[in-house]
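This is the structure I have questions about; it appears just below.
The complex appears here without one of its protein chains, the remainder shown in place.
Chains here go by letter, A, B and C, matching the order in which they are written, and residues are numbered from 1 within each.
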Amino acid sequence: MRGPRSIKVLDKGFVRLVEFMGGDVGVVAAARVCTGTGSKGETNDRRLIAYLITHQHLTPFEHSVFKFHVACPIFVMRQWIRHRSSSYNEISARYTEAKDEFYAPRAWRTPDARDKQSSGAAPGVDQARCARLLKRAYAEAYAAYRQLLGLGVARELARLVMPVGIYTQFYWTVNARNLMHFINLRADSHAQWEIQRYAEALAGFLAARMPWTWEAFLRHGWTGTNGKLDDMKRLVSSA
Amino acid sequence: MRGPRSIKVLDKGFVRLVEFMGGDVGVVAAARVCTGTGSKGETNDRRLIAYLITHQHLTPFEHSVFKFHVACPIFVMRQWIRHRSSSYNEISARYTEAKDEFYAPRAWRTPDARDKQSSGAAPGVDQARCARLLKRAYAEAYAAYRQLLGLGVARELARLVMPVGIYTQFYWTVNARNLMHFINLRADSHAQWEIQRYAEALAGFLAARMPWTWEAFLRHGWTGTNGKLDDMKRLVSSA
Amino acid sequence: MRGPRSIKVLDKGFVRLVEFMGGDVGVVAAARVCTGTGSKGETNDRRLIAYLITHQHLTPFEHSVFKFHVACPIFVMRQWIRHRSSSYNEISARYTEAKDEFYAPRAWRTPDARDKQSSGAAPGVDQARCARLLKRAYAEAYAAYRQLLGLGVARELARLVMPVGIYTQFYWTVNARNLMHFINLRADSHAQWEIQRYAEALAGFLAARMPWTWEAFLRHGWTGTNGKLDDMKRLVSSA
Partner (left out) sequence: MRGPRSIKVLDKGFVRLVEFMGGDVGVVAAARVCTGTGSKGETNDRRLIAYLITHQHLTPFEHSVFKFHVACPIFVMRQWIRHRSSSYNEISARYTEAKDEFYAPRAWRTPDARDKQSSGAAPGVDQARCARLLKRAYAEAYAAYRQLLGLGVARELARLVMPVGIYTQFYWTVNARNLMHFINLRADSHAQWEIQRYAEALAGFLAARMPWTWEAFLRHGWTGTNGKLDDMKRLVSSA
């Protein structure tokens, strides 16, 4: 058992691991080509991985590759795609009709929320009213979309009215080096709460498939703050 | 005369050249480092540039760099950013309040429009009704956005209702090699009509700043179909 | 049977496939995410792959990834590494002692050799004398290297005398899109004869692991000239 194939994220999203290559052993093999040797047993290999991360020798991690299938809202995807050293294929709203799938927050946050990671509803905000407003806005937008299609308009134009809260899907192929970088930036409490949840899911896959790398990353490579990851780091460090 | 600083695109968009470095001469200098020589006069230098493009020796074009300031709708930016070998900084809807600036097509197209480059209105579509529908959808979305802000919600959540037809802005730094690739893919008639207009504006800057490269690109590098560019190619080729 | 694990190249080199992910099916899956569908049977899937290559829609090929272990002379590696969109880990001459393994051409070519792909010896060149000269030069260089080490010099300095004909080794992880680009540039008759042989070996792995992609590439994507590949193209096209 190597961990789950798919992890649910937000209300209707997911991250699914489609394929994977390399792993901890692949990192060791790529690093040891530099010195002309191979694996030297788990203890030595784990120490090597820790050394590589501590000293930012990150190219050996490029030889382990994850392919994910992701469903997330457009505004999340727009933050995601800033990570240019990886490969994307997204569902096209020019060639397919957009589905009525929108993201609704469980809790509405205020601009000055202290604990930006918290999913707790901001006390000063009328949660129910916000939820109703959002629902109506989504419904109006989707109705306009359907009406424009009904009037014979091309999908690529009808979608102009579509809110960035709508779900999209894409394939994402990324190596372990860039995945760690993604987690550092996007699981961090300064990132938007929604993409933090995706970064945590991705971290779950990294942990399941590359446990030595994951432990070394938590100890020596993780530069952010995130309740879950910080707890895991404490656990690992006290072991 | 080095061409304009800014070109208007669509109803409210623009492409503005902020800065530029290299030029045709820079291409020649970079290419000639390979053979240890410098410029050999215009005739030879133009011939060299034509040779480089014909034989797909494109690295010398990476040493000429354009920096643009762009305003375009989000759905255009989402196509744009697939071009990963360049640099982006976009206005953030987390840190700034979104402005009431939306894209309205001059003419509504049907899915099966023969001439995809044509801006002519599709005959079977009730243009006025589509325009009204769009206007109302934008107004409803923007009102919902303002209401959510008024309820104390963070901008990063209030923007969930924002349609992909809204304008955004970004800085884009790209070298001449990747700019030519962009034009080949995005000025082509298979690209969406709206991004074709941006690709034409970018082509205008390339033509003004790197005339030898532009002519050689039209003759030997341009792989798409586009009314304007095809006309220019004919002009150049008959000269 | 999925083809060989390792292919010998030149006199002492090789290309070994360490790991592989994706394949033709992976291309189809990545491409079909755009339209929200999956595989549609071999005939349709092959047609899709041919369509993607013909229209230069190459991102779906980025989701299939090869990891190679390569041994080649330094002068070949210096041409190879110009391909930046892939991952490298090379044996280090700072941390390991260089081995006495040098490339000796089977046949010496002249500058104006008509058939640049030909391994045939140039008639005007004293082959035996060239071979002796090379052998002595390698021997003198390696002796100087050993002497400098014997004098207590660091490996990173002793290697200054090392000729670019010496063999090195590296891990190379590359996706199918960039692999096809590599083959187009490096299997072509304008590339140096030696790297052409490596590009042919890589083509062999692509053909064995991604036969639909390989056939479509030969028909619609291959832009070079190369005896072997051109023959294969003719075979495929006449089928």
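Quick notes on this structure:
Quick note on the criterion: a residue touches a chain if its C-beta (ideal position, glycine included) is under 8 Å from a C-beta of that chain, and two chains touch if they have at least 3 such contacts.
Only a predicted model underlies this, so the values are computations on that prediction, with no experimental measurement involved.
From the set B:G13, B:G26, B:P73 or B:P163, the residue in touch with the chain omitted from the display is B:G26, counting the whole complex. The chain not shown here is touched by just one of C:V25, C:L58, C:A122 or C:A207, and that residue is C:A122.
Touch with the chain that is not drawn comes from one residue among C:R5, C:K40 or C:R82, which is C:R82.
Remark: the omitted chain is touched by one listed residue; of B:S6, B:T59, B:T110 or B:Q192 this is B:T59.
In the full complex, subunit C touches the omitted chain through residues 73-75, 78, 81-82, 84-85, 88, 93-94, 102-103, 105, 108-111, 113, 122, 124-126, 129-130, 133-134, 136-138, 140-141, 144, 147-148, 151-157, 159-165, 192. Even with one chain removed from view, subunit B keeps its contact list with that chain: residues 18-22, 26, 29-31, 33-36, 59-60, 62-63, 65, 67, 69, 87-92, 95-96, 169-171, 173, 175.
One rule holds for everything that comes next: only the chains that are shown with their structure count from here on.
Homomeric contact subunit A/subunit C: same residue numbering on both sides for over half of the interface positions.
Seen from the C-alpha centroid of subunit A, the farthest chain centroid is that of C. In this assembly, the C-alpha centroid of subunit A lies 29 Å from the C-alpha centroid of subunit B. Mean C-alpha positions place subunit A and subunit C at a centre distance of 34 Å.
Looking at subunit A, residues 88 sit in touch with two or more other chains.
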